[in-house]
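Note that this is a trimmed complex: some chains were dropped, and none of the rest were shifted.
Chain IDs A and B follow the sequence of writing; residue 1 opens each chain.
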Amino acid sequence: MADPRFYSVAGPFTLETLAEMSGARIGGEVDPGTTFTDVASLDVAGPTDIAFLDNRRYADDFAKSAAGACLVHPDLAAKAPSSMALLLTKEPYHAYARVARSFYPMAQMAASVGPSAVVGETAVLGVGCRIEPGAVVGEHTEVGRGCHIGANAVLGDGVVLGDDCKIGANVSLTYCIVGRGVVIHAGVRVGQDGFGFALGPQGHVKVPQLGRVIIEDDVEIGANTTIDRGTGPDTIIGAGSKIDNLVQIAHNVQLGRGCVIVSQVGISGSTKVDDYVMMGGQAGLTGHLSIGAGARIGAQSGVMRDVEAGATVIGSPAAPATEHWRQVATLANLSRKGKKKGS
Amino acid sequence: MADPRFYSVAGPFTLETLAEMSGARIGGEVDPGTTFTDVASLDVAGPTDIAFLDNRRYADDFAKSAAGACLVHPDLAAKAPSSMALLLTKEPYHAYARVARSFYPMAQMAASVGPSAVVGETAVLGVGCRIEPGAVVGEHTEVGRGCHIGANAVLGDGVVLGDDCKIGANVSLTYCIVGRGVVIHAGVRVGQDGFGFALGPQGHVKVPQLGRVIIEDDVEIGANTTIDRGTGPDTIIGAGSKIDNLVQIAHNVQLGRGCVIVSQVGISGSTKVDDYVMMGGQAGLTGHLSIGAGARIGAQSGVMRDVEAGATVIGSPAAPATEHWRQVATLANLSRKGKKKGS
């Protein structure tokens, strides 16, 4: 189904192989040797496609689907059409991710340094790197094995990339040490001066920014996001954290492991975010805060105080979620009463 | 008036020609053969300039203006200075756009492939394309006639551009099919992976993103805006839609025709926006919503529910505009009363 201009599909795979790949077990009585040729969503899948059901909301689509096979939670399996092969798993979306990655593996590209690319004389490139046209790799820069550097990307002097990193087109990386398996999308800016000025009526004096950005393994950073380097301490993005597009991360921010930061969030200087924190789109955090592990920060929140581990806050200024929604309801009620009186 | 470092003015044009260009009709008794040499705003225009009055707020400027000619609604014509030639039209700003485009036509640039540009062997370039220095055009990429590809822009493998597109400097386009007459400003990112992860405490697993971005005819996209490709379905930007700078459009979003999206808006995944919707700056929309045709979404709104066709909503969470402003007034009143009691 995926456009062959852009994607090549692998397979086909037997139901048995799909069960192995996904960690699901075969339900029902379909022949384990039946082959499937592609992934597809429930509403468009045909008899040789494998789909998934992760959200109860789509249970009706599931019941009517023509998909040949489906990854599904055992509790929902009873609604399946009779002809559908089932792959039962408690985590259908994770299982789908594994199956989809088997049908559409990352393209293996030949190692090369493209035309117009400029690699510094003292730079070190690992085995199997592909440097696209126009990319610039600075002096004393170290690029790990199997990295892919996009066209017109710029790696500044001294930057270090671990193995298997994927750097998008037109990215700029400076003053940073990057781990393994990191994905940085097009237009990301890492390592520029933070917003450090000694402010004053005679003019604002620039304060040298002497730290770095440390990006740990398996981080992914969305397009046109900006991450400033530390002032002396480092800015740190913890392992496995996923950052969306157009996010701003200021100097000395520390993100823990596995954080999820949705688009257009802004985190001010020196705020420390513990592991597995989630932030909704356009949320803003002031500086020097501590955000506890597993906290959830709602979209468009304005966070001005520390947040405890596990708490959910929302609103601007941010409040515990139940409090915020009660405030929203209170104001709506008062406003409605005022209207009646007035009319 | 425009700086000749950057702009070349055409003309002069007679009043008669200007009337034809603009679709306005000549009012008053000025000689239709009178020539005009430039456009200018009412406050600085001189006797050989043509200005326009679109907003009643500027009616005083109009009455005092030294402009030789002015595009104006017939209802406001009576306030004109006696020496001013009038071009009467119900849409003075549209008429001005046409006149200004005649005085300052898009520069015609010679077809060429600049130094350091890299064009894939299997790429197809239409007649009259200009590829600026350092631009990279991938394999199997198709560029229509008369396109202008800015310096250091990157068109990924397989990308398709229709005729007469204008791609700014340092743009990255991947996994997309682009219509005719599309303008994409500097630093735009189209087609990168959407934010697709199967989240979990053992780490977040990347889900392959298998769709494209479809950009229809006459779309304009502002600087540093990001548009992610679909997960399997496509992300779609409808014909004639205008998107400002630093906007985020997530995977599977569908924008209808003629939408106007102001700067720093964020639209979350799978939200469907019907034709001619307008969104003010910094508005945010959660995922999987339906926004009806002609709806208006206020600046900084946080939209969490479907919006009906023609409705105007504002606030975070967004509410119908009258309700929102009543809430704002209610809170201001209560707060003021509380202050009096307390004092």
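Heads up, the rule we're going with is that a contact is a pair of C-beta atoms (placed from the backbone, for glycine too) under 8 Å apart; a residue touches a chain by one contact, two chains touch by 3 or more.
All values derive from a computational prediction rather than experimental measurement.
> Considering just this structure file, the complete complex holds how many copies of the sequence, given 2 are shown?
This complex, considered in full, is made up of 3 identical copies.
Quick note on the criterion: only the chains that are shown with their structure count from here on.
> Rounded to the nearest whole Å, what is the centre-to-centre distance of chain A and chain B, using the mean of the C-alpha atoms as each centre?
Computed from C-alpha means, the inter-chain centre distance equals 28 Å.
> Please give the residue numbers of chain B that touch chain A in the complex, ascending.
Those residues of chain B that touch chain A are 116-118, 134, 136, 140, 152, 154, 156-158, 160, 170-172, 174-175, 187, 189, 192-193, 195, 197-201, 203-208, 210-212, 224, 226, 228, 232-233, 246, 248, 250, 264, 266, 268, 282, 284, 286, 302, 316-317, 319, 323, 326-327, 330-331, 333-334.
> Sort out for me which residues of chain A touch chain B in the complex.
1-3, 5-7, 39-41, 91, 93-94, 96-98, 100-101, 103-104, 114-116, 132-134, 150-152, 168-170, 183, 185-187, 218, 220, 222-224, 240, 242, 244-246, 258, 260, 262-264, 276, 281-282, 299-300, 316, 328, 331-332, 334-335, 338-339
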